[in-house]
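To start, the structure itself, in structure tokens.
Note that one protein chain is taken out, while the other chains of the complex remain in position.
The chains carry the letters A and B, assigned in the order they are written, with residues numbered from 1 in each.
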Amino acid sequence: MHDISAFFDFTNHPVESTLICFMMGLALFLIICLVRAVKGPKACDRLVAVNMMGSITMVIIACLCVVLDEGFLADICLIYSLLSFLAVVLFAKVKIGIYRQELEREEAVLEQESIDILVKENTEGKNGNA
Amino acid sequence: MKNSDRIREWLLGDESLYYDTMAVKSQSINDEQAAVEEELIKGSLDQKEKTFDTKHNREIRTVSVLYNILAAVFVIFIFVNLLMCVSYLPPLEESQKAVNNEVSQRYIEKGLKECGSTNIVAGMILDYRAFDTFGESNVLFIATVTVLILMRNNRKKEDGAVSDPDDRRLEPKDDIILQKAATFLVPVIVMFGIYVIMNGHLSPGGGFSGGAVIGAGLILYANAFGFHKTERFFTEKTYKWISFTALTFYCLAKSYSFFTGANHLESHIPLGKAGAILSAGLILPLNICVGLVVACTMYTFYCMFRKGDF
Partner (left out) sequence: MGTLELIRFIAGIILLSVGFVTFLTELVGVFHFKYVLNRMHAAGMGDTLGVFSSMLGLIIINGLNMTSVKFGLIIVFLWFTSPVATHMLAEMECGADGQYKDECRVSATVKELGEDE
């Protein structure tokens, strides 16, 4: 069968119909994952959900490849997994860098404030003495 | 201030103490004068607040409301226009008989015979419409060169300029796990990209997607091992020479085809047997050129936006 028009034709095309049922279930999982991506209080939660969505999409594309009997969809599956992995790695690296930079900046500000306080105390002491 | 002091100040080019701040003098000030000057300063600041105050300004408020209304009207106008255009399109079944689809019918029927490639889309973009693809590759090149010009650091290198700017000093470097994984993965990815490029005329893929995959492999390498190691084989010069060579080859090859086609000569480029890898005339070399340009462009953009220069 080379088209998806016969959805639940279990008698004539049992293989394709069962695979389409699986694809529908997995698509439902995909939408539910999106809820976690929106809800998650931290950025890490969202990245985990997006990674999961990528894996589920891979299985859906592979099922489609078997249903439609086309060879090039397997290439698309591989490219998809590559891109999802690359996105997660890059995002994590950049976020760590940004966080550490902010931390350094905060520490520098705190140090500056403590130095200012020390200088003030010294000058007041001198004025008091003088 | 005396006149001679003023003249001296004007000659020497010092900043005038009376410019933009009222009454800031460096000599000792009486208290009365200090009070008067404080009032004047406050008055000028109030004036500034009144001029730049947006909340109580009636004109600004009316203009912003008008802007919102006009924006909404504009959007609805475009929306209605586009929907009307869509309603004029022929319905789905009659598309076979409509006049404007003769061209596509001919391409589908004669595509395999005239191009020699089993992938009709590759035949379209690299054989029938090769000139448009040439323009696209040129646009990629121009965009990257423009970004290079805009983000150029004009510091001279003799200053002992820091090679790593401040942005990436604190990112995790030399992550062993990522490096070992990248040692295995990057060759696989690059090989897969080459496979997608070479099979452009047999199965879906071609220069653009294969180039994107190779670019992704280079980005992974740069991310795992640092920019310093990537600069050993990919510098600004490399990028320029690769793009230039690829585009020149594309131009010369296709000009030959245009010349022989326009003068009704016979171009001696063999079409080969459909389905073999060495078939379809010029499509395979052109795919390689386009793939190279796209891969270099992707890596260059990543480098530009992360590092600022090569």
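In the analysis below, a contact is a pair of C-beta atoms (placed from the backbone, for glycine too) under 8 Å apart; a residue touches a chain by one contact, two chains touch by 3 or more.
Small disclaimer: the values here were computed from a predicted structure and weren't measured.
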{"item": "Chain not shown: contacting residue from B:Ala181, B:Ile194 or B:Met304", "value": "B:Ala181"}
{"item": "Interface residues of chain A (partner: the chain not displayed)", "value": "14-15, 18-19, 22, 25-26, 29, 32-33, 36, 40, 42-45, 47-49, 51-52, 55-56, 58-59, 62-63, 65-66, 71, 74-75, 77-78, 81-82, 85, 88-89, 92-93, 95-96, 99-100"}
{"item": "Touch residues of chain B, complete complex, unshown partner", "value": "172, 175, 177-178, 181, 184-185, 188"}
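We take it that only the chains that are shown with their structure count from here on.
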{"item": "Centre-of-Cα separation between chain B and chain A, whole angstrom", "value": "24"}
{"item": "Complex contacts: residues of chain B adjacent to chain A", "value": "166-172, 178, 189, 192, 196, 203-205, 209, 213, 216, 219-220, 223"}
{"item": "Residues of chain A defined as touching chain B within the complex", "value": "71-72, 75, 78-79, 82-83, 86, 89-90, 93-94, 96-97, 100-101, 104"}
